[in-house]
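In this view, the complex is presented without one of its protein chains, the others remaining in place.
Letters A, B and C mark the chains as written, and numbering starts fresh at 1 in each.
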Amino acid sequence: MRREVPLLITFITGVVFALSYFIPGGWLGQTERVFGDWITIVQAFAVWLGVLNLLKISLIKIQRKEHDWGYSVVIAVCLVGTIAAGMYSGFAPQFESFRDPETPFNFIFRNIFAPLGATMFAILAFYVASASYRAFRARNREATILLIASFFVMGGRVPLLDSIFMPIIDGTFFADFAGWIMSYPVTAGQRAIAIGIALGIMASSLRVILGIERSHIGGGN
Amino acid sequence: MNVRRPLCLLFAVFAIVGLSRAQDGDGADTASAEIIAEAAPVISPLPVPSVTASDVPNDDGSAILVEWELSPSDSVGGAVVGYRIYRAFADSGVFVVIGNRSARQNSTVNGEEVEPGVDYLYRVDVLAVRTNADGSSDTLAIPSQSSVPVAAVVQWFNTDRLWALIWFVIIAAATIYFIEKAKRGGNIYVRKIGGIDAVDDAIGRATEMGRKVFFVPGIQDMNDVQTIAGIAILGRVGAVAAEYETRLEVPTSRSMVMVTARETLKESYSKAGRPDSFQEDQVYYLTDEQFAYAAAVDGRIVRERPATIFYMGAFFAESLILSETGNAAGAIQIAGTAEPTQLPFFVAACDYTLLGEELFAASAYLSREPRQLGSLKGQDFGKGIFLLAILLGVILATANLIDLSQYFRIN
Amino acid sequence: MAGHWIAVAINVVVGLTLVWVLVRTIQGRPIERRIVFVYIALAVATPLFMKLEAPLAETPEVQSIVTTIKELPPGSRILISFDYDPQSAPELQPMAEAFIKFAFKQRHKVIIMGLWPLGPDQANQAIRAALEDPSVAELAPEYGVDYVNLGFQSGNEFVIQGMGSAFKNMFPQDERGTIYDNIPILRGVTNFSNVDYVQVFSSGKPGTREWVQVAADRFGATVGGGTTAVQAPEMYPFLRSNQLIGLMGGMTGAAEFEKAVEELGKANTFLLSQMFAHATVIVFVIFGNIAYFRSRRRDASTDAPTPGGIS
Partner (left out) sequence: MSLDIGVWIGALLTLGIFSFLYRDNPFYKLCESIFVGVSAGYWFCVFFFDNMVRKFYFGVFPSEAGIEPKYFLIVGAVLGALMLTRLIPSIGWISRWPLSFIVGATAGLYMMLFFVSNGLNQVADTMLPLYRETAGGDFDPAETLGTILVFIGTFTGLIYFFFSKEHKGLFGGAARVGIFFLMVTFGAAFGYTVMSRMSLLIGRMDFLFRDWLGLLG
C-alpha cells in the first residue's frame, strides 16, 4: 500500500496530464492553469511544515544554548513578529489589504525585506568581478573562447570599447558586434542546450511516470 | 466609381491636413485652415462591405474569429481611423462593443465571454473623421451589415498538435524499447561525464577531511522538473554519503522540497544499510525567499566550511552568490541546472557543471541500473532524430524543395 | 563641484594603484578577491559624484520616441504604464524620471498606471523627482488636471484588453480613491483612441511585449517601450515591424534619451558608473590572464581542465 498507491497515483496523473496537452476542451484544456492553482494552494498548506521546522530548530538551539544561539532568537522573533504583523495588517478593519502602504507589514517589507533583498542581489556585482578575475583565464582553447566572447560582449554592451576606439573605428562597431554574438553563436549554443533539455525532461519524466525513478516517494527498487 | 475613390481620397487628405493645422491653433494658420475646410465638402466614408465570423479551431470553444473586408475608404492617409467591433446574442440582437482595431486591419479574435454553443452576431463599424463646413470635426461611425450567426465549438483533439503526438510517440516508444531491452540484459555503453564521475571522489574527499557535504536542491518547488531531477540525484548522493558515513546537509527553500528530500534520504540511508545514521534535521527549511535563502546558505558555507557542495536543480540569480562563496571557502563544487541563464556562472565558479540535459541524465548514470541507462539510450535516439531532421530540413530548405519545419512547428 | 574633483582625484589615485596590482600579478602573487571588491566598489561609487558626460551614439529607436513626443501638440494625453518593481529601479527609474520631466515640459497630460503591484509606487517617486526640477516646478503641474495615477490593477494583459473597451472598467477610481469620472484629466478619455501615446517601462512579463500585442496590435495605440538591458533584444523584432515606435534599452537607452532631451540626469551618471565597473572587470580579467601566463612559464604543466569541468 505505502509503495504501490503512490506509484499508481504518479502513473495515472502523469498520463492524464500528458494527454491533456492534446485536448483543448473542458478542464483538461486548461490543465496548466488548473494545476498552477492547485500548487499555489498546496504551497499555502505546506509552508506550515517549513515554518514550524524553522521555528523548531531555532527553539532547540536556544534551549540547548548551542553555539551562536543568540541568532536563533533573532530568527524566531523576526519570524513570529512578521507573521503577527501580517495577520494584524490583514485582519484589522482599517486596512483594505495586508499590503496597504500604511500597514506595519508593509513597513517591514519596505524597510527591512526590500533593502536586504536588493543588497544581497547587488552583492552579485562583486562576485561577477571576482569570478571573472579568477576563472576567465586562457588556460586552454575552450577557456580562451569563453574569455574572448565575454570580453567583447562586456565591452560592447556599454559604450566602452566603442569610445576607446572612437578615433580608429567610427560608430557603434563593438555594440553591433556584441549584438551579433548574442544573436547568432549564442542562439546556436542555447538552442543545442534547449533541445537537449527537452529530451532530458522527456526521458526523466517517462522514468518517473513509469515508476523507474521513484526517489520522490522515498523509494529505491 | 472609378473617379470617385481617388477624389474621396484627395478630399480626405485635405480634410486631415486642414484639421491638423487647425489644431495647431496658430493665429497665422487659421485663415488657410478655414479655406481648406470650406473647400472640403462633407463626405461619408463607405461601410465595411462584409463581415464573416468563424469558430477558432482546436480550442475549448472560447473564441471566435471575426474578419471583414476593409472599407473602400480605408487607405493610407484616408479619413478612416479604425474599426469598432460589436457583438450581439443572436436571439436578442442587441449589439455591444467588444473592441477596436486600427485602420488597415481586418480581423480580430473575440476571446472573452464566449460560451461554446451560443450563437453570436458580429458587426463592424467604420470610424472616420468628418470635417464639417465650419472647420470643426467629429468622428463618424458607419455600421456594417451583421454577420451570419456563429457559435464557438469545443474540440476534443487539437489537430494542430498532431505532429507533436507523432514525434512524441516515436521517441517515447524507442525509449521504452531501450528500457525493456536493457532489462533483459545487454551491455549499455555510456560515455564518461566528468561531473558525474567526480561525485564519489568529491564525497570521499569530505570523508577524509572530516567535513560536511552540502546539497542545495535549487529554489523551485516540486512542480519544477529540475527539482525532481535534483532530488533523484540527492538519492544517489545520499547513499554514497551514508556508506562513507559523511554528514550530508540539505538546506531547502521550499517546504515540499524539504519533505521530499527527507523521504528520499531516509530511503537512501536504509538502502545503504545505515538507517540509524539518518536524522531528519539534516534536511531543513530556511525560507521561501530567494535572496534570504542565499544569504543563509552563504553564511553556513563560510561557517561550516563543507568540503563538497552540490547544486542540483533550478537556480536563478543566487547561483553565483552561492558558488562564489563556496569557491572562496575551498569546497569542491559540482553544479547541475537546466536554467540556461545560470550555466555560465556555475561554469565560472564550480569545478564541474552538468549542462541542461546532463542534469536529467545524472541520476540514471549514478544508479548504474540497466533500465535507467536504457532510458538514456532513448534520449540519444531522440537526438538522432532531431539531428537528422535538422540536417535534412536545412538541405531541403536551401535547395528550396520542401519546408520540413511545418512538421515540427507546433502552436 | 567639489564632489566631482574629489571623485576624479580618487580615481586617478586608484588608477595608479592598479600598477601595483599589475606588478604583484606579474610577480605571481595575484591579489585576493577582497581587493577586487574594493576596486569594484570605488568604480561604481565615484562616478556618481562626477559631472562627466558618457559618450553615446544616437540610435533611431531612442530618437523616434523623442521626436514622437515633441511632435505631439501640447496638451496631448500620454499614458505611462509602470511595469516593474524596485529591483529593476536602477535601470528603469532614471528613464522614467527623464521621460516624465520631458512630458511635463512639453505640457502634455500624463496618465499613470501599473500592471505590477509596486509599479505605481515607482511612478510616484518619479513624479516627485520630476517636480523637484525647477523648470518643471515652474509649470506647476497639478494632480488630477495635468497628471493622474490610476494605481495598480491585477490581471496582466487582460487589463490592457479591458482598457481597450473602457479605461474606466479597469480603473473605476484613481490611486487616491477619486471616482474616474470626477478626474478632470480623464474627461473624454474612454479608451486607447483618446490617448495620443503610450509609454511602457517594463522589466518582464507583463510588460512591453504585452502592450505591443494588445494595445498596439489590437487597439491601434502608439506604443513606445523602455526596458531593462536584458529584455531589450527581445523587443527588436517589434521595432523592425513598427509595432513598437521606439525603445529605450537599459541605462544606455535612458542616458541617450536624457541627452536627446537635453536633461542630463541619473541615467547618465549611472551609465558612467557602469562603464567604470565594466572597465574594472575587464582590467582584472586581463591581469588574471597575465598572472596565468607568468605562472605557466614557471610551471610547465598545462593540463588545465575546461571551464566547468565540461568534457
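Assorted remarks:
FYI, a residue touches a chain if its C-beta (ideal position, glycine included) is under 8 Å from a C-beta of that chain, and two chains touch if they have at least 3 such contacts.
The model shown is predicted, which means the values in this text are computed figures rather than measured ones.
Considering the intact complex, the chain excluded from display touches A, B, C.
Although one chain is not drawn, the whole complex shows that of A:Ile9, A:Ile60, A:Ala92 or A:Ile169 it is A:Ile9 that touches it.
Of the options A:Leu52, A:Ala92 or A:Met166, the residue whose C-beta touches the omitted chain is A:Leu52. The set of subunit C residues touching the chain not shown comprises 3, 34, 37, 40-41, 44-45, 48-49, 87, 89-91, 228-230, 250-251, 266, 270, 273-274, 277-278, 281, 306-308, 310. Although one chain is not displayed, subunit A still touches it through residues 2, 5-7, 9-21, 27, 31-32, 34-35, 37-52, 54, 68, 71-72, 74-83, 85-87, 90, 97-98, 105, 107-126, 128, 132, 136, 141-143, 145-155, 157-158, 178, 180-199, 201-202, 204-206, 208-209, 216-218. Interface residues of subunit B facing the missing partner chain: 161, 163-164, 167-168, 188-191, 193, 222-225, 228, 256, 259-260, 263, 286-289, 291-292, 295-296, 298-299, 302-303, 340-341, 343-345, 347-348, 355-358, 361, 376-377, 379-380, 382-383, 386-387, 389-391, 393-394, 396-398, 400, 403-406, 408-410.
The rule is simple: only the chains that are shown with their structure count from here on.
Separating the CA-averaged centres of subunit A and subunit B is a span of 15 Å.
Put simply, the C-alpha centre of subunit B and that of subunit C have 25 angstrom between them. The set of subunit C residues touching two or more other chains comprises 33, 305, 307, 310.
Residue positions of subunit A touching 2 or more other chains, listed in rising order: 117, 121, 128, 130, 132, 134-136, 146.
Note for the complex: subunit A touches subunit B at residues 21-26, 29-30, 35, 39, 42-43, 46-51, 53-54, 57, 113, 116-117, 120-121, 123-124, 127-128, 130-132, 134-136, 146, 190, 193-197, 199-208, 210, 212-213, 215-221. The part of subunit A that touches subunit C in the complex is made up of residues 99, 101, 114, 117-118, 121, 125-126, 128-130, 132-140, 142-143, 146-147, 150-151, 154-155, 157-160, 162-163, 166, 171-172, 175, 179, 182-183. Within the complex formed with subunit A, the residues of subunit C that make contact are 30, 33, 36-37, 39-41, 44, 54-57, 59, 86-87, 117, 121, 229, 233, 251-252, 271, 274-275, 277-282, 284-285, 287-289, 291-293, 302, 304-307, 310.
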